[in-house]
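Every protein chain of the complex appears in place save one, which is left out.
Letters are used for the chains, namely A, B and C, taken in the order the chains are written, and counting of residues starts over at 1 for each.
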Amino acid sequence: MSTLIIQSLINGVLMGGIYALYSAGFSLIFGVMGVVNIAHGDLLMLGAFLTYWMFVGLGLDPFLTLPFSLLGLFALGYLMQRLAIKRVVGAPPIMSYILTFGMHLMISNLALVAWTADPRTVTTAYSGAHLAFWGLTVPWIKLITFLISLGVVGALYLLLHHSQMGRAIQATSQDREMARLSGIKVDRVYALTFGLGAAITGLAGSLVVSFRDVDPGMGLPYTIIAFCVVVLGGMGYMPGALIGGLILGVVGSVCTMIFTPGWSIAITFFLLYLMLLWRPAGIMGKGIVE
Amino acid sequence: MKFRRAGIILLTLALALTLGLAAPGMAAQEFTFGCAVPLSGLFGKDGQLVRDAYTFWMETINARGGIAGKYKVRIIFYDDQSDPQTSAKLVERLVTQDKVDLLLGGFGSSQVMAASAAAERHKFPYLSGGASSNKLYERGARYYFGTLGKATEEVRGCVDVFTSVTPRPKTVAIVGANIPFTAESCKGYKLYAEKYGFKVVHYELFPISLKDYNTMLLKAKAKKPDVLLVGSHLAVAMRVVKAMKEIDFNPKGVAFSYGPTVPAFVQGLKADANYVFAASEWTPNLPYKGPVFGSARQFNQAYRQRFRRSPDYVEAASTAAAVVQQVAMEQLGLKPRVTAADRVRLMEKLHQIDLMTFYGPIHFGKSGANREHPPVAVQVQNGQLINVYPAKWAEKPPIYPTPAWNKR
Amino acid sequence: MSLLEARGIHKSFGALQALGGVDLCLERGEILGVIGPNGSGKTTLFNCMTGILRPDSGRVVFGGRDITGWPTHRICRAGLVKTSQIVRPFLGMSVLENVLVGGLYGKGLLLKRARAQALEILEQVGLAEAAAQPAGSITVAMRRRLELARCLATGPQAILLDENLAGLTPVEIAESLALLRSLNAQGLSLVVVEHVMQAVMGVSQRVMVLDYGQKIAEGPPAQVVADRRVIEAFLGEEYA
Partner (left out) sequence: MSGGGRRSLYLGLAAVAAMAWLPAAGPAYYLQLLTIIFYWIGLAACWNLMCGYTGYIDFGSAAYTGIGAYVAGLLMLRLGLPLLATIPLAGLGAGLVALAVGWPTLRLRGAYFAIATFALAEALMRVCEEWSGLTEGGVGITIPQRLAELSYYWLYLGLAGLLVGVTWWVEHHKHGYGLKAIHQDEQAAAQVGVDTHLIKLQTYVTSAFFIGMLGALEGSRLGYFKPDDVFNVHITIKMVIMSLLGGMGTVLGPVIGASFLQLVEDFLGARFLNYYLVIIGAIIVGVIVFLPRGITGSLRQRLRIRPGRRP
């Protein structure tokens, strides 16, 4: 029995890392621009399909496609911000919900027409390979994804706090007008931020396709989980994505073990709710409270 | 004042759209069929299969001059977005606005339930090959017919096939998604497992939105069942295989209620897809033969030519639904424009019909459920779907027990 | 008995003690000035008295009733209101509607009566011309008066004015002070917080001085100005 609990803890931690990876971009964009990006999950989907097609078409290993999804999604994010999102920066948050929901409809349905509704997955020689010890298993791909997730969150944290660009982003997120007056090109900072957020989300998608199924309509549930993770960890506080992800992952997994998967979701969301009442700034209290 | 101005704007807007929607004209020498299927949303994939099936039927019939050799077929498709309210609305639209002659069934229990209720109100026969929830037949509907067996029946073959393998399994674990078709499949698994003397050591339903199955399957693994039976659709089946490999869960046999028969399953999972069993209602090697498409094998070949892939059993069942409606129409000698009286006659005819088709025998009887249709089980062997049950039609014997994950 | 009496108000934010046992007493019909350097706890004291913050300890008695811990809106309806240091008009509403809300909720008037009252008050504070304008489009000075008008509409017995004169020109300050005097003449009690001493001295009958969350002096303006500790607090030790 104790093995099962430990194994479910391990599963939860790995899942938490995955949550963190695809929530980090959401948190970044929200933290800097105050934009809740409902099309977030669709960026993930695009990253996943990019990897899928490179794998199927060119036989490229999913890990080798990571730079392409980073760059591709960065470009897309940059464009999205420049063409539309910039109109809702500073507007009430509801505007960004709806604008990006419209984008979600466009992206997911164009993808549906282009690629059909087939669920896809990538099976490589190492799919499902796992580390086994003491009757426990740790799947390699998820472990690597977890480590990448730690790296990405850490790198974002460093970038925001210890680089020229990071300082510009920080300054802009704290006071847009002040930043503008002190010579920061605010529009450019926003576009870069959005591009960066999209890029790491695309990266997450590329990793997800190697251990999950993906389809054009997959986006919205991922967006919703990202929203929950980020709120739990504290909006705009980078390590919060990791903390929130781990809590959701571990609670979900352990409750699945003890109760049923359905009750586990109910319990997870109920805890999230109580959490919000108790500490609206996220569990570390470092999030942005409106 | 502002309200009046806004009111005028609203009315103009509504009027403009209403006029834009005026009914299209219709040629008299063709039959118009209407169909609302999910092309987006949760069941978008499945709805596309159903659309392909009807399109294939239409093209085949029209190439031969049409129904009864002279009346061409036209189908109006709408997307119900996997939403029951929309599905019912679209049936309403097809019947009262587009004034179609007859309907073709959609996909998914909730949508078909709502859509067929609308059809029932308008006294339009509604034949579906894409829904098998038992609840569809518990409503006392007279205009609803289904070519698939009931969900609980459909999985019988998947349990039965394990009675003939050696060593005979003793225990089974059952898991499934908590939506109508898959949940009822699980009920069917349990019913027949107990009937055939297997012990059910684990039974659990999970939300369809669950994405990571590792912990859920870990609980089944801990019970060390000989066989794992899964109430699934395509994505669920793929997730189960991925998770089983990750947690090194290797029961002697695994069966799915739906999924492996769709080509995307083997394409996506490659070698990992091997050895799994799947419930089916139909495979191309079955010795069935009937009007329009000839034998099951001929149907399969023609379908492959058109779409460059083999049909799934839902596609076969949907095509068969269109065929049986067509045959009934021909037997009654219906001509375009089908009248209300014609549809009542057609409904009565369908209750009596007893037809052999490429898809197998179709006999709806009083309830509208296809009673005579025996379930089938297939196994993925070397990337191919091989019929392994019932024994008299089996192409090859089932491979059992399944080899370890690293030996596939 | 005093109209408003706060006794021993303590309030800390984490490790920072904002108020360390402050007493405040306002008599009926009086204008009390409260002065103190930035960060001396004036706004916190006001917030504790009007229910925006809950004091850690201490009691607030208004009109003979203990109002400690009451929600803000209830304190307002009991007759004690405050203007905010940073003006917060309802930007999306017209000037008139802003005042209307006070009458409707603070005083519980019906719509028709509240509207008539709002017009009267706007006339009184000199905003009648701007009644139909959106509150977002008027000048800072007008916003300050709007803030006051909104409070007046609730039919208060006492108003706490939190730096209502900040950012105004001398002419505007003079106008505002005249307005405050006339309101006081009609029987309204006022507490005026400023960190500009001169303005308060002219209008207040009594002044209390806060520094680092403590009351360091209290009395008639002339006496307080001469107090050594007050000069220290405001100008630094070398001037004392």
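The definition used in the following text is that a contact is a pair of C-beta atoms (placed from the backbone, for glycine too) under 8 Å apart; a residue touches a chain by one contact, two chains touch by 3 or more.
All values reported here derive from a predicted model rather than from experimental measurement.
**Student:** Counting contacts across the entire complex, name the shown chains the missing chain touches.
**Tutor:** Answer for the hidden chain's contacts among shown chains: A, B, C.
**Student:** Any idea which of B:M113, B:M216 or B:I399 touches the chain not displayed?
**Tutor:** Of these options, the touching residue for the absent chain is B:M113.
**Student:** One chain is left out of this view; which of A:I10, A:V36, A:L66 or A:L192 touches it in the full complex?
**Tutor:** Answering carefully, the residue with contact to the hidden chain is A:V36.
**Student:** Quick one: say which of C:G14, C:G92 or C:P170 touches the chain that got left out.
**Tutor:** Within the whole complex, the residue contacting the unshown chain is C:G92.
**Student:** Pick out which of A:S23, A:T65 or A:T260 touches the chain that's been left out of the picture.
**Tutor:** Result: among the candidates, A:T260 touches the missing chain.
**Student:** Among B:I179, B:A320 or B:L346, which residue is in touch with the absent chain?
**Tutor:** Within the whole complex, the residue contacting the unshown chain is B:I179.
**Student:** Which residue numbers on subunit A touch the omitted chain?
**Tutor:** 30, 36, 84, 87-88, 91-95, 97-99, 101-107, 109-110, 113, 220, 224, 227-228, 231, 235, 260, 262-263, 265-267, 269-270, 272-273, 276-277, 280, 289-290
**Student:** Suppose we count only contacts with the excluded chain; which residues of subunit B make the list?
**Tutor:** 1-7, 9-10, 13-14, 17-18, 20-21, 39-40, 77-79, 81, 83-85, 88-90, 92-93, 96-97, 109-110, 113-114, 117, 121, 133, 135, 138-139, 177-180, 183-184, 205, 207-208
**Student:** Give me the subunit C residues in contact with the hidden chain, please.
**Tutor:** Subunit C touches the chain not shown through residues 50, 52, 71-74, 76-77, 81-82, 84, 88-94, 96-97, 100-102, 104-107, 110-111, 115, 119, 131-132, 134, 150-151, 153-154.
The rule we apply is simple: only the chains that are shown with their structure count from here on.
**Student:** Please classify the inter-chain touch graph. Allowed labels: line, ring, star, complete, other.
**Tutor:** Graph shape here is other: it fits none of the named patterns.
**Student:** Have a look and report which chain pair racks up the highest count of C-beta pairs in contact.
**Tutor:** If you count contacting C-beta pairs, the leading pair is A-B.
**Student:** Whose Cα centre is nearest the centre of all Cα atoms in view?
**Tutor:** When every chain is reduced to its C-alpha mean, the one closest to the whole-protein mean is A.
**Student:** What is the distance in Å between the mean C-alpha positions of subunit B and subunit C?
**Tutor:** Roughly 72 Å separates the two chain centres.
**Student:** How big is the gap, in whole Å, between where the Cα atoms of subunit A centre and where those of subunit B centre?
**Tutor:** Chain centroid spacing, subunit A to subunit B, equals 35 Å.
**Student:** Okay, in this complex, where on subunit A does subunit B touch?
**Tutor:** By the definition above, subunit A touches subunit B via 4, 7-8, 11-12, 15, 109, 112, 116-123, 127-128, 130, 132, 137, 139, 142, 211-213, 215, 217, 221, 253, 256-257, 260-262, 265.
**Student:** Could you pull out which subunit B residues touch subunit A in their complex?
**Tutor:** Its residues touching subunit A are 39-42, 44-45, 47-48, 178, 204-207, 209-212, 214-216, 218-219, 222, 234-235, 238-239, 242, 245-248, 264, 268-272, 405.
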